[in-house]
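All protein chains but one are shown in place.
Here the chain labels run A and B in written order, and each chain numbers its own residues starting at 1.
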Amino acid sequence: MSYLEIKNLRKKYSKDGPLIIDNLNLSVEKGEFIVFLGPSGCGKTTTIRMIAGLEDVNDGEILIEGVNIIDKKPKDRGVSMIFQSYAIWPHMTVFENIAYPLKLQKVSKAEINKRVKAVAEATDISNLLKKYPAQMSGGQRQRVAVSRAIVVEPKIFLMDEPLSNLDAKLRVSMRTELKNIHNKQNSTSIFVTHDQSEAMSMADRIVVMYKGKIEQIGSPMEVYEDSATKFVAEFIGTPPTNFFKTRIEKIDGVLMAVNSSFKYKIPNSLVKALEKYVGKEVDMGVRPEFIDISPEMEKTEGYICDTNISFVEPQGSHSILITRIGEVEIKIHTVKYMYMKPNTNVALNVKSEKVMFFDCDSTKRIKADNL
Amino acid sequence: MDKLNVIQKTVMTIVLATLVLIVVLPLMFFTTVSFSNAAEMSQFPKSMLPNFNVTVKVVPTEEGEFEVFYDSGEGYTSIITSKRASKLETHFTRQYAVTVPGEQLIEDFSQTLVKGPMEFTYKKDAFYNFKQFFSIVPNASTALKNSIIVSLMTILISLSIGSLAGYAMARYNFKLKRQINVSLLIVRMFPMVGISIPMAILLIRFGLFDTLIGLAFLYSIPNIALTSWITSSIFIGINKELEEASMVFGANNFQTFMRITLPLAFPALAASSMYSFLTAWNDTISALILTNENQTLALVVYKAIGTTSSGIQYAAAGSIVLILPALVFTFIIRKYIGQMWGGVEL
Partner (left out) sequence: MNSKDNIQSTNDSSEAAHKKAIISKKIIPYLLLLPVFFYYAVFWLFPVLSGMKEVFTDINGEFTLFSNFKLMLESDLFGEAVFNTATFAAVSVVLQYFLALMLAVLLSMKFRGSKLLMFVSMIPMAITPTAVAIIWKTGLVRDGWINSFLMQLSIIDKPIVFMNSEGLAAVFLIILIDTWTVTPSVMIILIAGLQGVQKELKEAAYLFGANKWRIFKDIIIPILKPSITTSIIMRLIAAIQVWAIAVMVLGYSKVPFLVERIAFYADVVPGVDTSSKIAFTLSFTTTLIVLAATVFYLMASKKRTFSGGEK
């Protein structure tokens, strides 16, 4: 039995409205750091609010340590939360803010004092306890929100885009700090974000959500390298995966992905799986990192076509090259040719083992059968 | 969050229903009063809703006169006995607000000579009280005109002077800014009465006593400060870059103000005009002190309450005239008031 288990969760805001959450299933182990990742409106915040008890559940179960909590009030669920705006009460000092949840639990004064001080120590805000929120910086308020959330010693620690109001530099350092606190407290955390780099750097497992459904659950590397759906491939990675609409055809007994600009020979590992698609359209996807170019016009096994590099966007450590194949704009990540001049002709090859194909109807990845 | 339980819902419904009753009942009865005739005014208990018909019972007497009975709620009582058309007409007009020519009444009543006692129902002249108000209260129609003129002048003065100041306070930093802001506040808080009496002396000296512009000058005093306050908070909110963009494209300061800033500040200007309007429209005490002949409508109505103790329905009709523009004005720009108070949806 998992620590937190979500079964067949459904949510509608109005009776005839659309399903915001559509049959969501998830189990989380104790001590895990789970990140809900997805574009705005995908239902990630609604889900976390349902776990917190701030939102009604229409259908399904949420179990913490095997007990269904959907009819319980938030305070009886053993959860706590950091809100996007931090929701630090402006009329209370930092001490009062952190102490208030304990006061509500009728903890004794001495105990409150002790616990607030301990938490403030851990989050490095001991010197701020007498200050009001208006007198503090964004990062300091963030720490207060964290302190308030951990002082109640929750079973599950929920975070709703807690870093989105910070400036870019602080955001990165707070990531590490939050992860540190998570490890120190040995808590189980669910973190909501739309920022994929945040998700990649913090998560034990990422839950990618889209339109109220889970697209994929997996470790950061899994969702990146082994994207389960077209959406995941597109959403994760910067720049996003390049896609071509192709048709699977058998030419002279060789399985090819064909479109008006190129013919690409399907790698052996995928032949068996794609044979079923002969005559059908599929989406072919390849990440910018997995495209090789050759100004010497060398063609490898993953040869696509020749093309002309129209723009070069230096990024410092690497460059992004931009070209067009047919109607599609293609981005290429390159270190080797990062000083390339625009308007250069190159041969474009892909790393065949990294090429992904997606079913056009289900958007699901077409995987090699033996895998 | 927690949902309300049944008891809480019931309590809430009761409280809100009471609220509606407390707001609506006085207004309803009051409207009834302003449409009531003299006979209805002397009734007790009074009816709750306005009645637009009058029913009388007519009995012919042996002398060939008509005895008119009126039912004031407790059975018919004899009111008048006459056969003179003019006497009956006057009675019907004054008592029932029924403006039917006397000859017509006599003609109707003549039927009773043949058929015996009969009941007759006449339509009331619905606006009788309003007509009466404007005919028996001296200067009432002039006062209405005066009120409109004074209000418009007050809006004009407050807006032109106040918005300039508001713009200065919002856009520039200068010495004494804070002190000026506080002084404006003190001017605004200053009781109107406190200034009205000495103002009379000043206006007499300027030859502006008992003039409309003199009144408008007084009403503008709190409203210039208020306007500059309201507009400065809005001007601060208007992105300065918008103005600068317009200057980049060659507009001068004045054009920028007219074309960009002013339209964006419209809600603030509308709200402050409303306050100016209401000050001028609603005031009685200053008008009492500063005018003799050129009275405003509020003052005239106020005086009508004092003098026509018998015909309070006329004063009531007059105050309906007084309420309507203020009511309409308030509700037209209620959206802007809501905005000013932090975005309440009204």
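FYI, a contact is a pair of C-beta atoms (placed from the backbone, for glycine too) under 8 Å apart; a residue touches a chain by one contact, two chains touch by 3 or more.
The shown structure was predicted, so the numbers you read here are calculated from the model rather than taken from an experiment.
Colleague: List the displayed chains that the omitted chain touches in the full complex.
Modeller: A, B
Colleague: Of B:A38, B:V59, B:A85 or B:L202, which residue touches the hidden chain?
Modeller: Only one listed residue reaches the unshown chain, and that is B:L202.
Colleague: Write down which of B:P60, B:G102 or B:G162 is the residue touching the left-out chain.
Modeller: B:G162
Colleague: Kindly state which of the options B:V137, B:L212 or B:A316 is in contact with the chain not pictured.
Modeller: B:A316
Colleague: Considering the whole complex rather than only what is displayed, give the residues of chain A touching the chain that is not shown.
Modeller: Residue positions of chain A that touch the missing chain: 52-54, 73-75, 79-81, 83-85, 87, 89-92, 100-101, 104-105, 132-135, 148, 152.
Colleague: For the chain that got dropped from the picture, name the residues of chain B it touches.
Modeller: Given the touch definition above, chain B has residues 1-2, 12, 15-16, 19-20, 22-27, 29-30, 32-33, 42-48, 160-162, 164-165, 167-169, 171-172, 174, 180, 182, 184-187, 189-199, 201-202, 217-218, 220-221, 224, 228, 281-282, 284-285, 288-289, 298, 301-302, 305-306, 312, 315-316, 319-320, 322-323, 326-327, 329-331, 334, 337-338, 341-346 touching the missing chain.
In this text, only the chains that are shown with their structure count from here on.
Colleague: Between chain A and chain B, what is the gap in Å from one C-alpha centre to the other?
Modeller: 62
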